[in-house]
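In what follows, a single structure is set out as structure tokens and then discussed.
With one protein chain withheld, the remaining protein chains of the complex are depicted in position.
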Amino acid sequence: MPAILLDTVFNPWDELQSYQEKHLQAGRYGATATFVGTMRDFNIDDSVSHMTLEHYPAMTQNFLDKLCAQSREKFALDDCLIIHRYGDIKPNEPIVLTVAWSAHRAQAFDACRYLMEELKARAPFWKKEITAGGERWVHDELRSSEK
Amino acid sequence: MPAILLDTVFNPWDELQSYQEKHLQAGRYGATATFVGTMRDFNIDDSVSHMTLEHYPAMTQNFLDKLCAQSREKFALDDCLIIHRYGDIKPNEPIVLTVAWSAHRAQAFDACRYLMEELKARAPFWKKEITAGGERWVHDELRSSEK
Amino acid sequence: MSIEVQFFASLRESLGKQQVTLGYSDGLDVQAVWQQASDGAAMPDNTLCAINMEYVKTETPVNDGDEVAFFPPVTGG
Partner (left out) sequence: MSIEVQFFASLRESLGKQQVTLGYSDGLDVQAVWQQASDGAAMPDNTLCAINMEYVKTETPVNDGDEVAFFPPVTGG
């Protein structure tokens, strides 16, 4: 049930498989729900060339570790996994992966969504977008397109 | 937006990536929600050695194709994908993959779940489990553990 | 002038048949097709019916050339 912070490009599907083969017991889980958030090249109207994702390293790790542990208590999970980028990110690169493994479909779906909603609402990350018109911090009012 | 029926083992994550690279436009989608259903080796109390998944080929394909099309109308999706096994299936083999790509997190989650719930409720597949105690068709009352 | 009838899964096994071709006659509905194709067996309460790959009710009329299918509750995914 790790939460992993990375400053380099990662392939979420390869990471998922590698984790699954190493840590999940074959034949025990029946449901795997996942979410991948990818950087888009548009937000509102400006074209975004790239993005810098700042974080508060110790608090972010602490928050995501606890989120994994809470999710395992709240839902009937075999395991869960969070991987999140920080630093410079280019369009089409994955930013975040959340995975929930369960014997039960509803629990896997609910847990995967819970991981993402809590992460979005409370994990200490801040996006700065670099557009043709300059740099800008992403604020709540700029996020309607992400809902 | 295809629905694919297969009678051989498949790797859902490789299929997803291969489809995504071929059909999705880089930088346009920000949210990818997926579900994989895997055969477990237990259901209720008996140990299940393997399973046969019967289907009604033309109707199953027709139903899943329409489900993909409906989902694209109902949600703001860039694309969606369903892969489903039939025939003989062993424990730990993937049975079903559903994927929804969207610019929006909520739409991707909702669509991925809608695909699975509709498929479970109405796609013409029937599971027969082979256990130490013999063969049995899976009925509704045997499915509480799948919820 | 015929109707093709198919049975799936536990229905196929309990009736001992997978496919039956019936002659078409006016005024047939899904229930009547079941009666003829099943040799008068009672239709289990939870039986699902389809005409030409679409779910229908037992009182739906059947036309010449239709494919009618009967099956138990589905358990895919």
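Every chain is named by a letter (A, B and C) in the order it is written, and numbering of its residues begins at 1.
By definition in this document, a contact is a pair of C-beta atoms (placed from the backbone, for glycine too) under 8 Å apart; a residue touches a chain by one contact, two chains touch by 3 or more.
Here the structure is a predicted model, which is why all the values come from computation and not from measurement.
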| item | value |
| --- | --- |
| Which displayed chains the unshown chain touches | A |
| Contacting the left-out chain in the complete assembly, out of A:Tyr19, A:Phe75, A:Trp101 or A:Phe125 | A:Phe125 |
| Contacts of subunit A with the absent chain, listed as residue ranges | 37, 53-56, 58-59, 62-63, 84, 95-96, 116, 119-128, 137-140, 143 |
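Criterion: only the chains that are shown with their structure count from here on.
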| item | value |
| --- | --- |
| Centrality ranking, top chain (CA atoms only) | B |
| Rounded Å distance between subunit A and subunit B, as computed from the means of their C-alpha atoms | 23 |
| Distance between chain centroids, defined by C-alpha means - subunit A, subunit C (Å) | 48 |
| For subunit C, residues that touch 2 or more chains besides their own | 77 |
| Contacts with 2+ other chains: residues of subunit B | 37, 116, 120 |
